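If you scroll down you'll find the structure; I have some questions about it.
One chain of protein is taken out of this complex; the other chains stay put.
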Amino acid sequence: MTQTPAPDTPIPPARDLPEMDSAAPDGGFGALVRGVLSSWPSRISALVLGAIILMAVLAPFLGTTDPVAINPALRLQGSGPEHWLGTDSFGRDVYSRIVYGARISLAVGAGTVLVSLLFGVFFGVITGYFKWADIIVMRFMDGLMAIPGILLAIALVAISGATLTTVLIAISVPEIPRIARMVRSVILGVKNEPYVEAASVLGTGVWKMVWRHMLPNTVAPLLVQGTYIFASAIMTESILSFLGAGIPPETPSWGNMMADGRTFFLLKPELILYPGAMVSLTVLSVNMLGDVLRDRLDPRMAKRL
Amino acid sequence: MTTPPSQVVLSVEDVTIDTRPAGRKPIVRNISFDVREGETLCIVGESGSGKSVTSMAVMGLLPKDALQVTGGRILLDGEDVLQATPARIRELRAQKVAMVFQEPMTALNPVKTAGAQIDEVLRLHTNLSAAERRQKVLHMLERVHLPDVERIYKSYPHQLSGGQRQRIVIAMALILRPRLLLADEPTTALDVTTQKQILRLIKELQEEEKTAVVFVTHDFGVVSEIADRIVVMNRGDLVETGTCAEILSNPRQDYTRMLVASVPSLIPRCVPVPANPKVLEVVALEKRYGKKGLYRDRSVLAAQNISFTVRKGEITGIIGESGSGKSTVARCVMRLTDPSGGAIVLNGHDIVPLRNLRPMRQHVQYIFQDPYRSLNPRRTIGQSLMEGLLNYGLRETEAARKAAATLELVNLPAEVMNRYPHQFSGGQRQRIAIARAVVMEPDLLIADEAVSALDVTVQAQVLQLFEEIRARTGISILFITHDLRVAAQICNTIVVMQDGRIVEQGAARDVLAAPVQAYTRSLIDAAPAPDWDFQNFRPVSRAL
Partner (left out) sequence: MLGFVVKRVLSAVPVLFMVAIIVFMVLRLSPGDPAVMIGGPNATPDQLAALRESMGLNKPLLEQLFIWLGAIAQGDFGVSLVSGKPVAALVMDRFGPTLALSLSTVVLAVAVAIPLGVIAAWQQGKWLDRLVMTGSVLGFSVPVFIIGYVLILIFARTLGWFPVQGYKPLSAGFHDFAIRLVLPSVTLSFPYIALIARIVRTNVIEVMNEDYIRTARAKGMTEGGVLMHHALGNAAVPIVTIIGVSIAMLIGGVVVTESVFNIPGLGRLVLEAVLARDYTVIQTVILLFSTIYVFINLGVDLLYGLLDPRIRY
């Protein structure tokens, strides 16, 4: 057989190689989903994520009891038929709290994605298209980016009071400059594309230009970035709660459970490890899907994490 | 042949290259050819012919997980490189077979000095001391006629011009005096004058060392200058081989005939138009990039004192090498770039002071160089064609009717309206881009290197199309190109630019046939094969 020498990594195809990947630029949403689900790791990730979503939706029907019901008589119980995963230091049912906790985590994830994308895209378009906005808004964004996100979030939550809304805002705000920068760079990059210049030659106006010829290019990176933000929001929520600056302590959230478990860690580590495993599993599966999505949509985007 | 037959250096026997995993049809099929000592063999073909793949296979540089040689032998001095171990192949590289690539801009490592990169070849393959190596590298730099070799040795690639970088690559390839040199479109990215020098350099070194050269190119002009023998390839098949003279003057195969006949020649074909009204008059146009600083002048004058006119039904060509400012002028006329001074009079109105460009853009349209990037990949052909019409308030049904009619004009059926750009070839896309411009019924069309990215056969068709549109609609065209041969085919009037200034302008037959300025003459001299009339398979008759 042919002995091809050393190279382990491919050399890019030369100018006149036939097109080896003749995939359509826009395969539609269905094709994307099929593509993402074509490998086993991503299938498993999707399955895990699906199960967690289902768990959140169907929480009351999964053999749970009231997740906030306190029963001091049954503190720190082990696993048993009554309490599948035991009870915590207030005698609350750990299993029920874990199931209900999925609701908080997913809500925080989805909410953060929504808020940060909305504002990020807006500022990104403005700064990418208009020079005057770029100078003003981007200075502000630079300042925002320089502040450690977690510190800003802790401060915001601690000062404005611990509610789900504040936590959501606190987690979203540090993400906005990142999204804005990304959208801005796509808009700037596409601004000199011949097809955008061609449209301008045809007399296409500003907003039509942005909507038709520029924004479609941000969909793929936003989709990928969105999954990563979803994952990191869940992570940040758990860290905030763990540090005591998260959502109200009585709410059953994974972060709160871990915060409660700290005191008894050496005695009963599963109080931290169960919710910890749930956070890790959720974040892991979302990140895995994000990776596959990124590889499918745009291999060059691999550069950005 | 009177000279004794020299030794065969490279023998490609019945080689087939397939994709991995195997596709429906191998992409190179049963190719055979020989190259002898001191001989130059040109592999000619259009894009997709498999010519580059063939040369990469010889070098053992095929992308391992995408392409593989599935049959045949590649003998280098009798040794089959397909059977050689990876270690043996590394030994052969640079010592027996070396390669020069197309893009001098990217072929060199940007973070290492030119000298270090050549030195690396010696370090890999010889036991010379550092001082000996340095001596050898400097000597080689001199042999490729680089000036001030000590400085070049210490220079990083970005500090060198394209031509200098290609000389570095050649020095790197030939320093160990390999038996075979593979050159893959080595001059395609260079200006004509630089191309001429590089071709001469390769020839000179080849004669000194008796190197066998395989020269891969799409350009028959280059071929006619350097080839001893020619291999013509088309879509993976070897179409025809023969000596240079045989192929150029008497091609046997239809494909070869078509290919050769598509090559434009330098003979100007168009006469000046009569004194029609002026559509465009550019007066003392100036474009300065960057600002004049308070202390230092950091600005660059990309164009200065540019004045010319385009009359109704006239095709005016602006020709020049890269950096001459020809595209800047075109973009200023379109107001894609704001001019710094002068006047651009369109149908009697100066458009330089205009703030609202919409009314003016109805009358001027632009065709871009790269047909792959000038159509929005996410919008159908119909949507792209109708966009401008709808912007100017035409009703949807009327716009669709006009778009369909214009598609017919560029020889595409109206049914393609619902398709997306990626379903078309480069030539077809360029015709769609032309249709998109023409459907606006402009008075002036600006074609910025509009045929430069196309294969010769397609190029000939598109040039033909411009002619037809002009004849039918009486449109005026400002035609920007670096290729004198293309300009000769289509332009009535020619403006020659260099370093942001106009060097010479006048009727095409005057400028091309009897240039007044030295620079114009040097451009014409540098154009490959100025004396060959490809369309008629014979030398240019000087009795013009």
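Letters A and B mark the chains as written, and numbering starts fresh at 1 in each.
What we mean here is this: a residue touches a chain if its C-beta (ideal position, glycine included) is under 8 Å from a C-beta of that chain, and two chains touch if they have at least 3 such contacts.
Source: prediction; values computed, not measured.
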For the chain that was dropped from the view, give me its touching partners among the shown chains.
A, B
Would you mind spotting which of A:94, A:107 or A:283 touches the chain that isn't drawn?
A:283
Looking at the whole complex, which of B:57, B:92 or B:435 touches the chain that is not displayed?
B:92
Sort through B:21, B:110, B:147 or B:353 and give me the one touching the missing partner chain.
B:110
Give the residue, chosen from B:9, B:121, B:212 or B:346, that touches the chain omitted from the document.
B:121
In chain A, positions touching the absent partner:
6-12, 41, 139-140, 142-144, 146-152, 154-156, 158-161, 231, 235, 238-239, 242-245, 258, 265-266, 269, 272-273, 276, 279-280, 283-284, 287-288, 291, 302-303, 305
Spell out, residue by residue, where the missing chain touches chain B.
59, 61, 89-95, 98-99, 101, 103, 106-112, 120-121, 124-125, 156, 158, 169, 172-173
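Keep in mind that, in the parts below, only the chains that are shown with their structure count from here on.
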Averaged over CA atoms, how far is the centre of chain A from the centre of chain B? Could you give it in whole Å?
46
Sites on chain A touched by chain B in the complex:
2-8, 10-18, 20, 24-26, 193-205, 208, 212-213, 216
As the complex stands, chain B meets chain A at residues 19, 27, 45-53, 56, 60-70, 82-86, 89-90, 102, 184-185, 334, 336, 357-358, 361-362, 364-366, 368-370, 373-379, 387-388, 391-392, 420, 422, 433, 436-437, 440
